[in-house]
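Quick one: structure below, then a few questions.
All protein chains of the complex are present and in place, except for one that has been dropped.
Moving on to subunit A:
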C-alpha cells in the first residue's frame, strides 16, 4: 500500500505541471453550471455535464491516466489478463476498497453493476455498449435470468466473456456505465439512487437541494489516501453563464463549467489580466453537416462532394469567435487513428459548380437544411445556406428544438441536410470505433438511429468488424490504419461535411490550481480529485 501511495503522489505531482511540490490539501471550490444535474446514477446519467460529477463519487475497474487516453487500472489491481482467443477478460479487484457506506467492494458487485446496466428495467443508455457480453441478448430479452458471460472467481476475481473479440472492450469497461455500485444501496433507493449515490470515489455527496447546488465532501476512506486534495466541491446549478462569469470575477465561483459565455468571449480572451485564468484544448468532437444519401440529388456522390467544396469553414469559425479548428476529416485530432495527412475537400465554389453541372444539376436544386434553434446554430445554418446558394443550391432552413431535429434526422427520407450543432459527435471513449458504429455504420442507419446520412456500406462494416477483432497489442497500429482507411473511404463518399472540431475554453479563478490535464482531460473534462486551491 505504501508503494502505491508513493507512486500515486508522484503521479499527481507530475500531472500538476511537472513540479514535485505537492498541491495543498484542504480548502474548497465552487463550479457553476447553467443546467441542473439530472442524476448521479452512473448507469443512467449520460452527458458531458454529468460524467465528471459522477466520477467524484464512483470508480470503475479501469480508468485513463490523467490528461491522456492511456488506460490504467483503478479498482482493478492491474490490467486484465486476456484469453488466447481474445474473448475472455479476467480482472482482479483491489482488496480493501470500501464503498462510502463502509462495505468492501467484492467481485459480485462488478457482476451486479454490469447486469444492472443490461437490465431493461434500469433504462440505461449504456446498455448497447455491453451487448457483446455472452448471454446479454438472452438476458435483455427475458430469456435468461443472469448474464452467462459475467462470472466471479473468488472474492476479488471477475471474468467477462465476449461473443467476439473487441479491441475497444477495455475502453467500454472504463466508461461511467461500468462504475461499480453497491446492490444494497440501489435496492434501498430504487429509481432515486441517482439522487443518493454511493460509490467508492474521492468525494461523497452530502447535500443536494434541488435546483440549487450539489455539495461533495472528501471521502475519508478513499483508497488513494493522498487524494483528493480538496475537502469540498460545490456544484452550483442554474446560474446563467453571464452571471456565473461575473461571479467568478468576484471570487464567488472558481470554475465556469459551461466555459466562457459567448457574449463575453472576445472581451475576456483579449484581456491580458485573464490570460492566466484561461485554458484551451481541442475537444474530441466533430461538428458536421450531414448529407442524406437517400434523398434526391444528394444520392449522387458528385453532388455531396460539390457541397463539401462549397462550404466555407473559415466563415463558420468566425461565427463562433474562432472557438474551433477546421475539420479536414471525420475523426478529431486527439482521437487515436486521426489522419494527420488528411486535407479534406478544399473550399472551391467554382469546382463545386462544375461538379454539380457534371451531375446534371447545372441550375442547382431545392433542398432543406435542419438545425437546432439555439444560438449560434441558426446563424451557422444561414452561413451554410449562403455558401450553398453561391453554387446554386437553394436550401430552406428548418430551425427546431433539438429533440425534434434528432427525430427528423433519424427518420429515413426526411431530413436532406442536418447541421449537427448542439448535437455534434463527441467521443464516448477514445477509440475510432466510437466514431464509426454509432453514427456511420449499417446498424445505425435505421429509424431513430444517429446515422443521419443513412449511409450503409457493408464492406466498411466488415472492415470495421475485422479491425475490432485485432485485440493483440502488436496489432494496435494495423487496427488504427484499418480505421483510417475506413474514414478515408467515407470521406470519398462525402456523407458529411466535417466543419470544425470544437476548442473548449475553460476559465478558472486565481485561487484554483489545475492545469490542462485536470481541467481539460480528454476523457473526463474535469478531474476533481486532482484539483486544489492555493493556501
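Odds and ends about this structure:
Here is the rule we go by: a contact is a pair of C-beta atoms (placed from the backbone, for glycine too) under 8 Å apart; a residue touches a chain by one contact, two chains touch by 3 or more; residues count from 1.
Note that in this section contacts and distances are computed from a predicted model.
For the chain that does not appear here, its UniProt entry gives the protein name "Glutathione ABC transporter permease", which is one of "Glutathione ABC transporter permease", "CRISPR-associated endonuclease Cas1", "Flagellar basal-body rod protein FlgG" or "NADH-quinone oxidoreductase subunit L".
Of the listed positions A:83, A:152, A:212 or A:382, the one in contact with the omitted chain in the full complex is A:212.
Of A:116, A:236, A:501 or A:524, it is A:236 that touches the chain left out of the display. Of A:262, A:322, A:378 or A:438, it is A:438 that touches the chain left out of the display.
Looking at subunit A, the residues touching the absent chain are 34-36, 38-39, 41, 44, 46-47, 120-121, 123, 125-129, 131, 140, 191-195, 209-212, 236-240, 242-243, 246-247, 250, 252, 401-404, 406-408, 410, 423, 425, 428, 434, 438-439, 443-444, 446-450.
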